[in-house]
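This report concerns only the one structure given below.
Here is chain A:
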Amino acid sequence: MEALFTGLGALYLAKCDAAKTGQAFQAFLPAGFLVRAAERLLQADYHLEDICAVDCAEGYVVVYHFDHFETPGRLTLRVLAPHAAPTVPSIAQLFQGAEWHERETRDFHGVLFEGNPNFIPLLIDPDMADCFPLRKEEKARARAKDMLEAGEVVFCHPAFTLMTPDAPVEGNESGGAKPATA
Partner candidate 1 sequence: MNAIPAELLRILIGLVAVAASVGLIGLVMVWVERKVAGHIQRRPGPFEVGPSGVLQPLCDALKLVGKQLFMPSGADPILFWLAPVLAFLPVLLLFLPLPVGDGLQALNINLGLLLILAFSGLAVLSVLLGGWASNNKYGLLGAARAVAQSVAYEIPLLLSVLAVAFVAGSLDLAEVVKGQGTWPWNWNVMTQPLAFLIYFVSALGETNRAPFDLPEAESELTAGFHTEYSGMGFGLFFLAEYANMVVVCSVATALFLGGWHGPVLPGPVWFVLKVSALMLLMVFARWTYPRVRFDQLLVINWKWLLPLAVANLLLTAFFVKLAQFA
Partner candidate 2 sequence: MTRYQNMEQLTGDFYTQNFAKTAREGSLILNLGPQHPSTHGVLRVIVELDGEYVMRAEPILGYLHRMHEKMAEVKTAAQFIPNMGRVDYGHAMGWNWAFVGAAEKAGGIEVPERAEYVRVITCELNRIASHLLWWGAYLLDLGAFTPIMYAFDDREKILDILQIPTGSRLTYSYFRIGGVAQDLDADCIRRIREFIPWFRSRLPMYKDLVSDNIILRKRIEEIGVIEQDVCRRYGATGPVARGSGINYDVRRAAPYSVYPKLDFEIPTSDLKCARGRYDVRMAEMEQCLRIVEQCLDMMPEGEVLVKGAPKPSWKVPKGEAYFAVEGARGKIGAYVVSDGGKNIYRTKLRAPGFCNLSLFAEVSRGTILADAVAILGSLDLIIPEIDR
Partner candidate 3 sequence: MIKEALNTMSDLWSLMVGLRVTKKYFLDPQVTVRYPWKAVSNIDSYKGHLMLVGGKKDKGLAKCISCGMCAMACPSNCLTVVKRKAPKPTPEEEQALAEAKAKGEKPKDKTPKDPEKFLYDFTLCSLCGTCMENCPVGALDFTGSPYLAGYSREDFHFDLVQVLKNQAAIEGVDESAAPEAGQSEA
């Protein structure tokens, strides 16, 4: 699993407990490496399950779920799109099915996907397509680390704080979530 992400500048890699979260592995990537990651997944015969965004305090966390037909195990890719300029590269050139998921995400959250071949509203009427119903108000937003499962960290970029717990409390023995250095 980790081998898939070598050289992709991954910010955060973690194993997840499938019984608890339904996901086997997760990776937080910088937006620039998303397309290359998708390319590797396509070569590794993964299929795209869905794309959705979660509106967190830090920005829109765009979540890509992948799964494998022969060796099942859900793989979660995450990319952060800042509130100010929510732009993420599109993977619709590789996974054509992503086209609709990306358009849906645009309809709901207003995240823009650069390079989507047919980037028009999908589910929401074009006349009112700029309402973005799932965007939350500033107050209502929660932080990503409070919601997203940290998992058993394999690798964490030192500068990456989105998923790591707040300032480590002295004597905290919970182990697994310690930021690893690599």
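The definition used in the following text is that contacts are C-beta pairs under 8 Å (C-beta built on N, C-alpha and C of every residue); 3 or more make two chains touch, one makes a residue touch a chain; residues count from 1.
A word on the picks: all candidates are chains of the complex that A comes from, given by their letters.
In this text, all values refer to a predicted model and were calculated from it rather than measured experimentally.
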In this complex, work out which of 1, 2 or 3 touches chain A.
-> 2
Note: in the complex, chain A contacts candidate 2 through residues 18-23, 42, 45-50, 52, 54-55, 63, 65, 67, 69, 72, 74, 76, 94-97, 99-100, 108, 118, 120-127, 133-134, 142, 146-149
